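Quick one: the structure is below, and I'll ask about it shortly.
Here the complex is missing a single protein chain, while all its other protein chains stay put.
Note that the chains take the letters A, B and C in the order they are written out, and that residue 1 is the start of every chain.
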Amino acid sequence: MSITLTLLIPVATALLLLCIPKDKTAELRITALFGSLATLAFSLALLGGFDAQYGAGFQFTEKHEWVPSLQVHYHVGIDGISLFLVVLSALLTPIAILCSWKSVEKRVREFHIALLLLTSGVIGVFVALDLLLFYVFWEVMLIPMYLLVGIWGGTERIRAAVKFFIYTMAGSLLMFLAILYLYQHTGTFSVEDIYQKPPLTGTAGLLCFLAFALSFAIKVPLFPVHTWLPDAHTEAPTAGSVILAGVLLKLGIYGFIRFAIPFFPEAAVLAAPWISVLAIIGIIFGALMCFVQEDMKRLIAYSSVSHMGFVVLGLFAFNEQGVQGCVLQMVNHGISTGALFLLIGAIYERRHTRRIIDFGGLAPVAPKLAIIFFITTLSSIGLPFLNGFVGEFLILQGAYSRNIFYAAFAGLGIILGAIYMLTLYRRIFFGETDREENAEMKDLDGRELAFLLPLVGLMVFLGLFSPWFTAKVQPSIEVWMTLLLERGG
Amino acid sequence: MDKWIFLIPLLPFLGFLVNGLLGRRLGDRAVAIIGCASVAGAFAISVASFMQVYDAKPDTFLQQDFGAWIQAGDLSVSFGLIIDSLSGVMCLVVTGVGLLIHVYSTGYMKGDAGYYRFFAYLNLFMASMLVLVTADNIVLMFLGWEGVGLCSYLLIGFWYKGLANCSAGIKAFVVNRIGDLGFLLGIFAIWAACGSFEFSAIVAEAPNIDSSAAFWICLLLFVGACGKSAQIPLYVWLPDAMAGPTPVSALIHAATMVTSGVYLLARLGPLFDAAPGVLTIVATIGALTALLAALIAFSQNDIKKVLAYSTVSQLGYMFLAAGMGAYSVAIFHVVTHAFFKALLFLGAGAVIHSLHHEQDMRRMGGLRRRLPWTFALYLIGGLALSGFPLTAGFFSKDEILHIAHSGFGNIEPRSVLWSIGLLTALLTAFYTFRQIALVFFGSYRGASEPQASEESAAHGLELDKVKESPLSMRIPLIVLAALSLTGGFLAIPHFLQPGIEIPEDGKISGLIIGGIVSIAGIAAALTIYLRFPQALKGFLSSAPGKLAHRLSSRKFYVDEIYQKLIIRPIAIIAEICFYVVDRLIIDIILVHGSSFGASALGHLLRRLQDGRTPTYAAWFLAGAILVLAVTLWAAGG
Amino acid sequence: MTLSLDLCLYLCAAVFSIGVYGVLSRQNIIVILMSLELMLNGVNLAIISFGRYFITPEGSALSGTGASSSQIFVIIVLAIAAAEAAVGLAILLAVYRRWRSARVSDMRLLKG
Partner (left out) sequence: MDHIPTFLQSKLSLGQSAAAEISPGLVSAGDFQAILPALVFIATGTLLLMLDCFTRGLSHTDETRKNRSSLSTAINFLGLLGTVVAGACACASMEQADPSLAFQNYIRVDSFSSAVSLIIILGTFFSLLAAIDYLKRFDAEHGEFHCLVHYAAASMLLFVQANNLIMLFLAVETLSMAAYLLTSYLRDSRRSVEGGLKYFILGSFSSGFLLFGLTLVFGATGELELQEIAKSIAGGEADRSLLLAGMALTVVGMGFKVGAFPFHSWLPDAYEAAPSVATGFMSVTVKSAAIAVLLRFLLLAAEPAGEAGTASVTEILSSVLSLLAIATMLFGNLVALMQNSVKRMLAYSAIGHTGYLLVGIVAALGPGGELAPDAVIFYLLPYTLMSIAVFTLLGYMGRDGKDRELFEDYRGLSTSRPALALCLLVILVSFAGIPPTAGFWAKLYIFRAAIAGGHTWLALTGILASIVSLYFYLRLVVNIYMRPAEEELDADPDSSLASGLVITAAAVALVILGLFPDLEFGSLIKALGK
């Protein structure tokens, strides 16, 4: 029941919000916050109850008939891979609500409803064990995100929202076709059952894999289908960016892990070198893009392209280190990029500009902001002692085992990452405080610290105690690798 | 003692946390005490551990393991610390010199707004450096490795209001990262070859690794070492790093951090022994770096830049030694170099402090009367650097030259490298005393000479206002001077490699040659700069002299070459990628193009609907005929 | 002399086609209405021909219900054609009231 509750609480809260008059913004915010905290509590209960030694299969499973004629079931469950993604999603929602406390003034009720529905949708994707259920969640969450960008976003929000929506839908509709084709082939939507059936091979398998892969690659986003991301990120409100970077991008990777690769192992292995190369191009290309950006949010968006390239690279190394690193790095990226967006949001709230050139010398003015931003920057560039390093290390180790050149070229991304992030930091925080607006800027307040410090804590914690994380994921990855081998990958 | 070695890095780290988080409220005095005390504690424990290792039989060590840090499948990295003879020596140097520099800094940084921040960073640096030194596996070492890089970045850009300082910090960090990528790849290769990250396991496995794998592993690791230890081609960051406060230059960019590359090679000595090809490269690069940096040091006008290039040059010596397989000799030079170069930097710091942050030697001169203590101590440092007989530098440097000349273990003598080394020794003595001559002899030029650059803060300080620095700065100098004079008598090579056999024949003659070269250099410099400055000017205005001077003072245009060949192209590629690939090809042509195509098609088809009924009927008829035709055709076919 | 079925069908196809041509080429709505009637009548002819064809010389039905049904069919089609003409004229009246024109190509408000 706990998974269902985690899924339902946001929806229930959203319905509750509908009953509160729309001008009572404080009540709306508090209700939404409590709802999201309750979700977080339930997801933490999942984390607490999770048994790392459970062996093969999923935990907390629930299975009910949903659409009997298609044998679609409401079938949910989690394993080590989805566990932390669920927790991450649940964690970022209260943070998103908190960070919008002051910045979102219009249509407060709708905003929180969209945010909560988005949470439900995202968690649903991570827990669904029925292909069609997964697809339903996958699409359901698009609409709130679309509205978040389109209604509460910046000046170019509509264009960005439409681009985001059509881009992602184009991919997922093709996947929809592949899902139906697969259903025709296997006669079931149950993920576990499909794992047991002989996989689709040959051209059909390849085409289906490509349809899945395109959809997931757009979400990741993998070069060259990444161009929606900078627009969506730049225009989205802070909360939207946080969720987008923190969770939505992970859906693509998760889709690869759970569906695309085990369903079509033959095609996946065939495509792996190509996808790895795309990932590496993405790593370098995304990093290079950061050099040219004037808008800090856009810069971080492109850095996401680069970072997610690493994640894909690790996954397609198809070895324990790579996959482990991939799962870890998903969470890491959610935390650190999420934090970066929060920080930029905080700056934007104060200065109403995101152009890097408008800043400089903030370090003495806002020391707390400067310190947290710096730690986050370090986490983002993968400094040991913080979380980013462990993930990147494992990914590169995995990639190295696959092909030495993967690691070598991907490693360039680390160097470039250091350059653009430190330059960004320098341009914002160092130098003379020569503008009056900057000199008068306020430092972070208690509310902002309340959602930033936990993230910083997580960065340090995961940087030092990653085995706590990996031990929970390890058995699932072993199962996954075995599955891949059995299915001819 | 082995229960407590974790405190060696932890104490400074706690110091960092306390100073960093509470420093602003604690006040400068408390900050200084915490900063120094934490390092002193680490020093005490290092001494104690070292004594334990020293007393015991060879090959003993203290080890402590705190469980896993990274774990994935069969890959595992632990928080494990080890103190053996090598790391013991390094710990002593790091904590010892570090302590002195901390004490020095209490005086040097007095009154700076970022006082607590400075000590926090320094403590963090100590912690990272000590992790680097005491790590029992290469990944943990990498943690320290990156940590010191970070602190280096922070401290170079310590005065962050000057953007140039920050840029220098970024340059240091990024160039280091280039090396770190090599290091990382080397780590991966090690794991692929040995299945473990622990030094003991790697060393044990080293003889079994096939030679090409060993070659690549060592080459990659050496790239890492090049970055951190400022060797060709990655040395460019170190001179710029002088933007940081002088104690930082002394501690990080002379005594400790920059030597960690040498330490890495020493740590994995047996592995490098399995890759003789790489050793050749190491030795060659080392010798070339030594020469190149010495040539550049010739014409620098910034007091710290001279020392910085000298550091690069001395590091070259260390790599030359390591490249000969004589890791212990390299470490020996690391130790002595730490003493005298720290002394020189701190002395230079004292000068700078006294001159209110003037660094341009052209605006100095004649200071020996106003700053007698500083002059004396600086002179000792200069002598040691020049390898004046019986000083620390004399022994360690000449041991290196001697090995290069006579060969070591299985390594053949490399006489070319030896001659380069010897030439460099001459140059070293020359530029060192050129500096001493410019700073301390002659007449004071600070009030008259126009400012060389806008950055120098002093505005024509009068000579009689120049004052000797406070006691807190002088005491560390005295200690270091003592060590620079006596450090050469430490039998470090024999302690580190108990079975070491340094070939005896020709050793004495080598020492004599070294001594002569050093004295010759010193004499030449003093003669030229003090007696015949006009002749020098004459030479410099002649065509070859101009060329040589320009090459040297413009650092052989290496920065410009990098700028043109690497940085500019990357920037251009980034612009092209953004505007052409990302914006134009992907976004506009492909993404918007497809939507535009759909719209255009829609627009075209829309014109079918022209509003006239007969047209509609005609389309209908055409459709009907088509359907009929297709049906009948399909039936026939 | 007996008319072969083929010949009848050609005839009705011709009548139908004339109707089609009329609809396509004529501007006057009345003429178009007439052409539409022509099309239906052409088909009617075919139905009747088929009905005749299904009756053997002996007077018994060749197949199923075809023969008798064809007559019903024709009558119903005639009725429908009449109704259709009525509706058409009604619409035409409304159109003429609004547009003061009976030229079909004048009505081009709706397009695109």
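Basically, a contact is a pair of C-beta atoms (placed from the backbone, for glycine too) under 8 Å apart; a residue touches a chain by one contact, two chains touch by 3 or more.
Being a predicted model, the structure only gives us computed values, none of them experimental.
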Problem - Which displayed chains the unshown chain touches - result: A, B, C
Handout entry: Which residue of B:Ser415, B:Gln563 or B:Ser595 touches the chain not shown here
Key = B:Ser595
Handout entry: Touching residue (missing chain; options A:Leu142, A:Ile356, A:Ile404 or A:Ala471)
Key = A:Leu142
Exercise for the section: Tell me which residue among B:Leu21, B:Ala204, B:Leu547 or B:Leu632 touches the hidden chain in the full complex. Expected result: B:Leu632
Practice task
With the missing chain put back, which residues of chain C would touch it? List them for me.
Solution key: 9, 16, 19-20, 23, 29, 32, 36, 39-40, 42-43, 46-47, 49-50, 53-54, 62-66, 69-70, 72-73, 76-77, 80, 83-84, 87-88, 90-92, 94-95, 97-99, 104, 107, 109-112
Practice task
Touching the hidden chain in the full complex, which residues of chain B are there? Just list them.
Solution key: 595, 598-599, 601-603, 605-606, 608-609, 611, 613, 615-617, 619-620, 622-624, 626-628, 630-632, 634-635
Problem - Residues of chain A (touch criterion as defined above) contacting the omitted chain - result: 22, 67-70, 107, 110, 132, 135-136, 139-140, 142-143, 146-147, 150-151, 157-158, 161-162, 165-166, 169-170, 173-174, 176-177, 180-181, 183-184
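By our rule, only the chains that are shown with their structure count from here on.
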Exercise for the section: Using the contact definition from the top, classify how the chains connect: line, ring, star, complete or other. Expected result: line
Fill in the blank from the handout: Distance in whole angstrom between the CA centres of chain A and chain C is 66
Practice task
Over in the complex, which chain B residues touch chain C? Could you list them?
Solution key: 606, 609-614, 617-618, 621
Problem - Contacting residues of chain A [partner chain B, same complex] - result: 163, 166-167, 224, 227, 285, 288-289, 291-292, 319-321, 324-325, 361, 363, 378, 383-385, 389-390, 393-394, 396-397, 400-401, 404, 407-408, 411-412, 414-415, 418-419, 422-423, 426, 429-432, 464, 466-467, 470-471, 474, 477-478
Handout entry: Complex interface listing, chain B residues touching chain A
Key = 67-75, 139, 142-143, 146-147, 150, 153, 157, 160-163, 166-167, 169-170, 173-174, 177-178, 180-181, 184-185, 188-189, 191-192, 570-571, 573-575, 577-579, 581-582, 586-587, 590-591, 595
